[in-house]
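Starting off with a structure, shown below.
What you see is the complex with one protein chain gone and the rest in place.
The first chain written gets the first letter, and so on, giving A, B and C; residue counts start at 1 in each chain.
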Amino acid sequence: MEFEFLLDGEIYLIKIDGNPSGEYKAVIADKEYQFSASNISPNEFSILLDKKNMKAYVAESDERIYVHVGGKIIKLGKPGAAAGGFGGTGGEFGVKDEISTPMPGKVVTVLVNEGDQVKSGQPLVIVESMKMENEIKSPTAGQVVAVNFSNGDLVEPGQPIIKLNPSE
Amino acid sequence: MEFEFLLDGEIYLIKIDGNPSGEYKAVIADKEYQFSASNISPNEFSILLDKKNMKAYVAESDERIYVHVGGKIIKLGKPGAAAGGFGGTGGEFGVKDEISTPMPGKVVTVLVNEGDQVKSGQPLVIVESMKMENEIKSPTAGQVVAVNFSNGDLVEPGQPIIKLNPSE
Amino acid sequence: MFKKILIANRGEIAIRVMKACREMGIDSVAVYSAIDRDALHVRTADEAVWIGEAPPNESYLNMDAIINAVKETGAEAIHPGYGFLAENYLFAERCEKEGIVFIGPDSKALKLVGDKVASREVTEKEGIPLIPGMKEKSTDVDHCMAEAEKIGFPVLLKASAGGGGKGMRVVNSSNELKDAAEAGMREAEAAFGDPSVYLEKCIEKPRHVEFQILADKHSNAIHLFERECSIQRRHQKIIEESPSTALNDDLRKRMGETALKVVEVSGYTNAGTVEFLLDENNNYYFLEVNARLQVEHPVTEMVCGIDLVHAQIRIAAGERLWLSQDDLSQRGHAIECRIYAEDPENNFLPSAGKILYMKEPTGPGVRHDCGVYSGCEVSVYYDPILSKLITWAPTREICCRRMAAALNDFPVLGIKTDIEFLRDVIIHPEFLKGNTFTDFIPINLPDWRPALGDDLLDKALLSASLFSNTASQKPVVSGGSEEIPSPWKTLGDWEIGKK
Partner (left out) sequence: MFKKILIANRGEIAIRVMKACREMGIDSVAVYSAIDRDALHVRTADEAVWIGEAPPNESYLNMDAIINAVKETGAEAIHPGYGFLAENYLFAERCEKEGIVFIGPDSKALKLVGDKVASREVTEKEGIPLIPGMKEKSTDVDHCMAEAEKIGFPVLLKASAGGGGKGMRVVNSSNELKDAAEAGMREAEAAFGDPSVYLEKCIEKPRHVEFQILADKHSNAIHLFERECSIQRRHQKIIEESPSTALNDDLRKRMGETALKVVEVSGYTNAGTVEFLLDENNNYYFLEVNARLQVEHPVTEMVCGIDLVHAQIRIAAGERLWLSQDDLSQRGHAIECRIYAEDPENNFLPSAGKILYMKEPTGPGVRHDCGVYSGCEVSVYYDPILSKLITWAPTREICCRRMAAALNDFPVLGIKTDIEFLRDVIIHPEFLKGNTFTDFIPINLPDWRPALGDDLLDKALLSASLFSNTASQKPVVSGGSEEIPSPWKTLGDWEIGKK
């Protein structure tokens, strides 16, 4: 069987096959892995790779697969899922030319106007969420081409608040 | 909607209806209940009955529904499921005329022979399981009509080891 | 003793208080907003009352609704937890008028210690060491500017009514002051209903050390030693520990005595915390009294072997303190990590959404005070704290290792949390050495990013493949008896290369 996942804009291809007793072989790029795997619960896998034990916890949303392994979380994109631009810097769901917030909130102050030139790291908008004011900074230098929200507006994650024309 | 459950050989009928906001009405025998209910996870329910909070954990096997509520476990039979005789005294799956073990094990000693008269509480067979020897006692007075296993045999839960003709 | 207590809060702290009630044979009443019907605190209480819509001022800050819930259920006392109405003296006053016991100090003491400027005055008179700063609160930016020039930059801007770092800002120069003051006032208004701020001299390279106190209504008070809370981001604590690596026995004794003096002069009762800044030369300055059960109270409980919530309830019921200062000692070491829904890669911005899956860490010496669960929604309306992970061990070294191991085995999937970041703080050589100052994070972990080796990526890809493979083979699930069949039952025997 073959699976594809996205990370930071790159596509990774995994070939994986196994037998009824839970012994698997997999190939990622030019590396080959042999291991024993067991599905402990819908979200929990036990993998023995050359006798080394590895616990993995996995869950999925519409767009992503979340994997917890070795104390770290890796978020993989599902190819063909709706959201583009994994790993963008302008907020979790943003790409470099669209500034959005990672959480719902209220726009407290828009600090720039259409046409403004902005620097990388310059605060663009202040959003209140979870009782805190949060500055959303520009991920890049560029020109503001659109400001879609005003002070006091409620904003949802992924909605572009500001559009930029990056100059980098 | 109507549901039927078995407990100790009795059938209980529940009529239950609700609305989209999680408010329910139910009738059991001649008692009426109004409550708010929420399904927290596949096995977990939150019920507010006249503001009193009640947590219920529920799981099912092929034959039964297990409910944990108020610190107690209630095992309800599903009508029409294979196993008969809920709440029998001769072991978890047994009925009064068939003696079986609640767990798999090895028959160490059969203490009675076909035709023997036995008293209620008399040890009939010793089964080793989980490193312990366990005496299986007669749930009733009666006559042994069949001994299906011999010393050293392996036995599975629900398999009748001994059949009795109860005299009570 | 009370028969029924209403807990005017939500999340982990409400649950922690309810468990204490149960152990004391007291019924607990939860209150909940419209979006909290499925919240864990509702399911932990004996009774639960709906008090309004999601925004806090329509529910958890709605005094009328809460007082009504008390009357409706016949509760005799209210435990306010922390945040919301916990330090609101008007609420305490209202309870006093209605004949409901407020589990905390009386409204008079609450008003005094809640007003940072008034409490400065009272404590200064008694010779308690204070940080140089404004003598009165203000909502006037120009006045603040003048005062800042007098104190000398850098100055610290703080909300007069609040705590928890909300509204707090370091201001390095006069041209930063206006923006900082305006934003601070807006936050203070939103969080506490009072925009007043004040300024004080910014102590450089400080530690934040606080003393837990208990005072009964019969003029007896004890302290339960210190908590070091220097590890902060956005001026908010994220890691606390006890004992502090900075205190010796003499300093501990003197600070404890000062803390008790503060309690005495302010007429404070019940559980409270006296906060100090400690500079590199072991000078300490009284900051303020936190007039509530603190988020970080578990580290004191684990080191001192007492239960602060039980103590709060007993004191509120009028009991005399059953412990003297000599009965108390610190044993071993405890650390708390606050688990927040936030993004440490992105300026610790809060993160909301659904927790797709989580699994709580367990083990000897591990305590997890938790307000969330697999499948729950983390709302944007409330404080982003999810839970608190506390470890205790005979030594600080083992305590750190135990915490690192627990954080390492603590999956929370679907929202961003600070778990990986906290682990990297705990295993940082400077943290292990005990060099914990309030600038620890900007100095030692600036621009933190999780490290991800190729090896780990491959392991993640293997896991994701196994998951996708299983998910695609999964049958209709019937309730709890989910059987995950081997995909090979349907697919037969494969070999590599065959497709």
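Following the convention adopted for this analysis, a contact is a pair of C-beta atoms (placed from the backbone, for glycine too) under 8 Å apart; a residue touches a chain by one contact, two chains touch by 3 or more.
Keep in mind the model is a prediction, meaning the values are calculated, not measured.
**Student:** The chain left out touches which of the shown chains?
**Tutor:** Displayed chains contacted by the hidden chain, ordered by label: A, B, C.
**Student:** Pick out which of A:6, A:28 or A:59 touches the chain that's been left out of the picture.
**Tutor:** A:59
**Student:** Have a look at C:181, C:271 or C:393 and name the one touching the chain we're not showing.
**Tutor:** C:393
**Student:** Touching the hidden chain in the complete assembly: which of C:367, C:423 or C:459 does that?
**Tutor:** Counting the whole complex, the residue in contact with the absent chain is C:367.
**Student:** I need the residue numbers on chain A that touch the omitted chain, in ascending order.
**Tutor:** Listed in rising order, the touching residues are 22, 36, 38, 40-43, 46, 48, 51-53, 55, 58-62.
**Student:** Tell me where the left-out chain touches chain C, residue by residue.
**Tutor:** Within chain C, the residues touching the omitted chain are 16, 19-20, 22-25, 298, 301, 305-307, 310, 331-332, 356-357, 360, 362-365, 367-370, 374-375, 393-394, 398, 401-402, 405, 413-414, 467, 470-471, 474-482.
**Student:** May I ask you to list the residues on chain B that touch the chain which is not drawn?
**Tutor:** Counting over the whole complex, chain B touches the hidden chain at residues 1-3, 5, 7, 12, 14-20, 22, 24-28, 31, 33, 35, 37, 39, 41-45, 47, 49, 54-61, 65-74, 76, 91-92, 101-105, 108, 126, 128-135, 137, 157.
Throughout what follows, only the chains that are shown with their structure count from here on.
**Student:** Averaged over CA atoms, how far is the centre of chain B from the centre of chain C? Could you give it in whole Å?
**Tutor:** About 47 Å separates the centre of chain B from that of chain C.
**Student:** By the touch rule stated above, which residues of chain C touch at least two different other chains?
**Tutor:** Touching at least two other chains: 482.
**Student:** At which residue positions does chain B touch at least two other chains?
**Tutor:** none
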